[in-house]
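Structure in structure tokens, see below.
A single protein chain has been omitted; all remaining protein chains appear in their positions.
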Amino acid sequence: MKKVNNPLNEKEFKALISKRKDNLFYLIILIFMTFFLFFSLSQMNINPARVIRGFSTLSDLIKNMFPPDFGQLSRLWPLAIESIQIAILGTVLGIIFSITLSMFAAKNLTPIPGLGVVLKGFFAFTRAVPALVWALLFITAVGLGTLPGILALGVNSIGMLGKVFSESFENINKATIEGLNSTGASRMQVFFQGVVPETIPIILSWSLFRFDINIRYSSILGVVGAGGIGWELVRASRMRDYPALLMVILVILVMVYAVEQFTGYARRVVR
Amino acid sequence: MKQKDVLIKISDLKKSFPGGTEALKGVSFDVYRGELLVIVGASGAGKSTLLRCINGLSAISSGSIVVDGIEVNGLKGKKLRQLRTDVGMIFQSFNIVNRKRVIDNALHGRLAYYGLRGVLGLYSFEDKKKAFEILARLDLEKQVAKRADQLSGGQKQRVAIARAIMQEPKVLLADEPVASLDPGASSKVLGYLHKICQEEDITAIVSLHQIDYARNYADRIIGLTEGVVTFEGGPEDLDDEAIQELYFNEEEEE
Partner (left out) sequence: MDRNMENNLAQLKKSRRPGQLRLLFAIILVIVAVIWSWAGTGFSIPAIMRGVPRIYNFIIDDLIPPRFDSWQKFLNPTLQTLYMAYVGAIFAIILSLGLGIISANNLISNRLIVYLGRGISSFLRAVPAVAWAVILVAAVGLGPFAGTIAIALGGAGMLGKTYADSLEEIDMGQVEALKAVGASWFQVLTQAVLPQFLPDFFTWSFYRFDLNIRSAAVVGLVGAGGLGFSLDTAIRLFQFREATMGILWIFGLILIVEFITAKSRDKILEGL
């Protein structure tokens, strides 16, 4: 039986288990990141004095918020409903268009090669531009109100859903498609009888997910005038009506939470 | 020459789980210093629970376990951690940290002797040498710097053994150490375990459900059936009749 007394000499042993190179690398990265952190802070004129001052003004503000102004509820409630409705329409719009476009964007389904790449680029673009910026654009085009909000959410949703749907279309079993094609089915038929059934769970769960996201965006679209409860946030803040501000936040919280619960429940049912 | 020096004294040990299950219903026996004691029994007989009571991973409901003069029942906090440094344990699923290297896993055995340096993984050179030496005796010197998840099951269990040995424990508990391994790896690992416990003069308590291994490696055997000791004796006493009683007790079916 073996009885070993360290066959390698001390130097070799140290070299074998040394983590010095790795540790040095991590340390350098950490130093860089810390440096950049303080650099960024100084570029933004954030110093300890300002932070302390900020803390005290913030706590004053929070104290002034209580108790929340429940009288505002009758005004805020319809606006919250409006935000929900904007989110619903925006999501549905997004779903319809993204499914349609994904049909042409998926590599295995598209009639014109190359169209897929163009569409995917379009998806990336609509996804990258933030929803609020879309809202601004649509406002200048169709005016203030709920319409720009709906369109903004819809377009933004197309970006995310289009990417996910086209990818899931591409990932379905080739054999299924071939089987259907070999029966002489038309493109439409292949899509609805073959592709859709396999991808319905994905479509449903991502649509619910997007709805959840859209309700959060919807609550702030009003900030730029695209409808919903967002405008009340700015109004209360400008008028320094802090109890009202707290009320608006509470209403938004309830709204978001309710939708979150709903989508969570719905996603479980979908399984 | 066998020492009849009692290392662990278990008296009327009872363990019930919330929900009502009585895993141990009054177990009493002694563990002698230097022996390799095997606990056999069917699945659910209470072998795991028994071992886990010894180092406090399972809280004792009533009764007493005295390990080298220290009562385990009621031990908490720092004192419990101190006890655990004297009790090594290896598990059925190895429980080594897969993302860390073999040598780091072995060094974990010394964590209790370090404070902040242990948090950062900075061990003394002495300990590193010791870890290497133990790993080499377990034939793992070529895997020392490899990540643990690159090893086979048998090798992983040997790393776990090394970790336990690094604690310089008085007793080593092995909870179904080879249940996840194929027969070839199993006998290898048990062989290593036996050998190193002898070399380091460590008392071992091994729970197994394979009778053959029990017979081959045990100095003494304790048989557990549904939370009660139903057999106590040497491997030669474990005849077919005794096995029948242990494993094929069909009377109480729920």
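Every chain is named by a letter (A and B) in the order it is written, and numbering of its residues begins at 1.
Keep in mind that, in the parts below, contacts are C-beta pairs under 8 Å (C-beta built on N, C-alpha and C of every residue); 3 or more make two chains touch, one makes a residue touch a chain.
Since the structure is predicted, the reported quantities are computational estimates derived from the model, not experimental observations.
Among A:L27, A:L58 or A:V118, only A:L58 touches the chain that is left out of the view. In the complete complex, the residue from A:G116, A:G162, A:G194 or A:G227 that touches the missing chain is A:G227.
Although one chain is not drawn, the whole complex shows that of A:M44, A:A175 or A:M188 it is A:M44 that touches it. Mapped onto chain A, contacts with the missing chain fall at residues 33, 36-37, 40-41, 43-46, 50, 53-54, 57-58, 61, 81-82, 84-86, 88-89, 92, 125, 128-130, 132-133, 136, 138, 140-142, 145-147, 150-151, 216-217, 219-220, 223-224, 227, 230, 233-234, 237, 240, 242, 245, 249, 252-253, 256-257, 260, 266, 269. Although one chain is not drawn, its touching partners on chain B can still be listed: residues 55, 57, 81-85, 87-89, 91, 93-100, 108-109, 111-112, 114-115, 118-121, 160, 163-164, 167.
Methods note: only the chains that are shown with their structure count from here on.
On the chain A side of its complex with chain B, the touching residues are 1-7, 13-14, 16-17.
Here chain B touches chain A in the complex through residues 101, 103, 125, 128-129, 132-133, 136-137, 139, 141, 144-145, 195, going by the rule given at the top.
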